[in-house]
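Of the protein chains in this complex, all but one are displayed in their positions.
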Amino acid sequence: MNRAVRDYLVFLQRCGRIAFVGDWRYYAWMGALTVLCLIGLNAYAKQLVHGLITTGMSDQVSWGVYIANFTFLVGVAAAAVMMVIPVYIYDNAELHDLVIFGELLAVAAILMCLAFVTVDLGRPDRFWHLIPGIGQLNFPASMLSWDVIVLNGYLLLNVHICGYLLYCRYQDKKPSKWFYIPFVFVAIGWAVSIHTVTAFLYVGLGGRPFWNSSIVGPRFLASAFTAGPAMIILALQIIRHITAYHITDKALLTLRGIVQVSMLINVFLLVNEVFKEFYSGNLHVASSKYLYLGLDGYHALVPWIWTAIVFNLVAMFLLVLPLSRSLKWLNLTCVLCITGIWIEKGMGLVIPGFIPTPLGQIVEYRPSLNETLICVGIWAFGLLAYTIFLRMSVPILQGRLSKANEARPLPAAAGGPAAASARP
Amino acid sequence: MDERPPPARPQNHSSIAWVLRTLVVVFGGLAGAFLLNPWGRTAPLQPIPLVDPSFLDTATVRRSYANLVQAKEDLSDFDCYACHEKNKPPVLRFDAKQNLIIPSEHSDIVMGHGEHGRNNNCFNCHNEANLEQLQTRDGRVVKFQDSPQLCGSCHGPTFEDWEAGAHGRISGYWDRALGPYQRQQCVNCHNPHSPRFPSRKPAPGPHLLRPPISVPTAAADAH
Partner (left out) sequence: MSFPEPHVNPDAAAPGVDMSRRSFLRTSAVLASGLAAIAASLSPLRELDDYTSLDRFMQKYYKELTPEEMEKVLQRIAADVERQYGIRPHVRDLKPMNGVEFVYALNLTRCIGCRKCVHACVQENNQSRTPELQYIRVLRMPNGSLDIEKAEHNYAPESVPEKGHFYMPVQCQQCRNPPCVKVCPVHATWQETDGITVIDYDWCIGCRYCEAACPYWARRFNFTKPSIPKERLNPNMAYLGNRPRRQGVMEKCHFCIQRTRAGRYPACLEVCPAGARKFGNVLDPNSEVSYILRTKRVFIQLKEELGTAPRFFYYFDV
């Protein structure tokens, strides 16, 4: 027993130490991200002192970029499951190890989600009120309470699955099916649920007709399964380039297929939404009017939403054409997908729900400098976390960081074509 | 699986060293910048002027005869027979258009109780036999302190509402068992000669938390 604990601690220690070892590009990247994190931390300190008045939010628009980013990132986290399904349900061996990279992205995304929600709280010192048993978690009535439970549960699930698989690989042991397969299947359902619960946060508000619509949930999932795998496509290519880890183009094209179908569904749902809002001409469409056309002379969001729509349509066409099989075009398409959907979910969903207010007042929103710095800081933190996860997991998967070579020095970041052994 | 570390690239010690040195400088500079705090300062809020205390005043629009009696104030304005003769009803004079001519002694009165001069006979309400009292249309005599009875003789539904508390002002305790309440009379709000509720200047409107990010480009309408 003690031996097992000691071995695990050694494993953790080596993983921890390898995060601080790398080449000059690694140090430069991590250094830059740390700088951004600290700028964000400084901005948050100011927010703690002065309150949320340092943001651009107001009683009229009471949620802003923090919740917008939170919503987008829950989708990214849920989309990691999109890699799990082909591997475990359709037995696609090609993607097998890549599932770990997807799930690590999910872990980083959930950490960012938790950070975004925390910085949005007016009294973060009272976070313990949310802990069931100690606090007063309003489960099952409040959808936010569901979100607290499912997000933390999803985090634990993914940390367990990745941690277990990586530790087994480290020990060069075959992982026992019972320790991860059931969790994987639970994670598939759980991933859909985290984003559905987040959608229901909005759908359940009868006082906001822009959100109180049954299409919000499906749209959330469709856009998540577009943006998430698109991010993974880009991440995998970066991993391939930096670490010479072996990733086939076929894996990338499988993911492209997922993005393709999801984007088609996403655009179809958009058409549905626009038709429903504007065809019958009834009232309660003020928010949609504000978003797409401007309302009473206020039109701050109009250029954003049309940019997002153009990006999504262009991405959709590129995805459908065989042109996007070429990596150059695929990368452009992925960037268009991610940006378009980020705008759509953030500015296109969260903000128009508040404009006009339930009493008909129009007050617009623009994030303040402080708010933007905090967002940048959290994104940098997420990238930092993901980089560290990759820095630990790639050598383990390549076999260069394993129990067998515990006596040896830590492997440096393998770079370029000179690194010979890069077999997973 | 390979046991040896992969063959190294040509040593880039200097690159790493250079990057690390730069990081030391950057972190140090950042620490200094944080302490100097040149960006992200919260602009102090424009103080919103406190509202004029007149807007917090719970006083009624007018004071009634009953109020004056209760406060034991000067009632000489209501001493009709200081000028009028007893047992000699004042004569009303009308102009060519049937409008009442207000005598100069009562020039503060503006007649406006009914559209198109419908109610311009003083003795519709005042008792010509006893100027210190009022009278209803069917001849009931009403004391000045009990003026709601007079108003109610024509304005039935409103009077009923007033008696139930649905019309007019009540202040004090809704729970009558715990404390007193005050119900205002008709003339506390309505000038009996010109009863329309007076208009007034409104209190200041709401202030936004911060200046709006854009001014609407279309011509301003309801929003």
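Going by the order they are written in, the chains are A and B; count residues from 1 in each one.
Throughout what follows, a residue touches a chain if its C-beta (ideal position, glycine included) is under 8 Å from a C-beta of that chain, and two chains touch if they have at least 3 such contacts.
Keep in mind that this is a model prediction, so the values were computed, not measured.
S.K.: For a quick check of understanding: of B:57, B:85, B:108 or B:138, which residue touches the chain that isn't displayed?
M.R.: Residue touching the absent chain, from the options given: B:57.
S.K.: Which residue among B:70, B:121, B:171 or B:214 touches the omitted chain?
M.R.: Considering the complete complex, B:171 is the one touching the chain left out.
S.K.: Which listed residue (A:136, A:152, A:176 or A:248) would be found touching the missing chain in the intact complex?
M.R.: With A:136, A:152, A:176 or A:248 as choices, the missing chain is touched by A:136.
S.K.: Can you name the residues of subunit A that touch the chain not displayed here?
M.R.: Residues in contact with the chain left out: 17, 21, 23, 34-35, 38-39, 41-42, 45-46, 48-53, 57-60, 62-63, 117, 120-127, 129-130, 135-138, 141-145, 148, 201, 204-208, 283, 286, 353-354, 356-361, 407-410, 412-413, 415.
S.K.: Would you write out the residues of subunit B that touch the absent chain, in ascending order?
M.R.: Against the missing chain, subunit B presents residues 5, 8-9, 11-13, 16-17, 20-21, 23-25, 27-28, 30-32, 34-35, 37, 45-48, 50-51, 55-58, 60-61, 158, 161, 164-175, 177-179, 184, 189, 197, 199-207, 209, 222-223.
Here is the rule we use: only the chains that are shown with their structure count from here on.
S.K.: Compute the distance, rounded to whole Å, between the mean C-alpha positions of subunit A and subunit B.
M.R.: 52
S.K.: Which residues of subunit A touch subunit B in the complex?
M.R.: 23-24, 27-28, 31, 34-35, 38-39, 42-43, 46, 50, 53-54, 56, 58-59, 295-300, 356, 360-366, 369-370, 373, 399-400, 402, 404-405, 408-409, 411-412, 414-416, 418-421, 423
S.K.: So in the complex, the part of subunit B that touches subunit A is made up of which residues?
M.R.: The touching residues are 1-3, 5-9, 12, 15-16, 18-20, 22-23, 26-27, 30, 34, 39-40, 42, 45, 208-210, 212-223.
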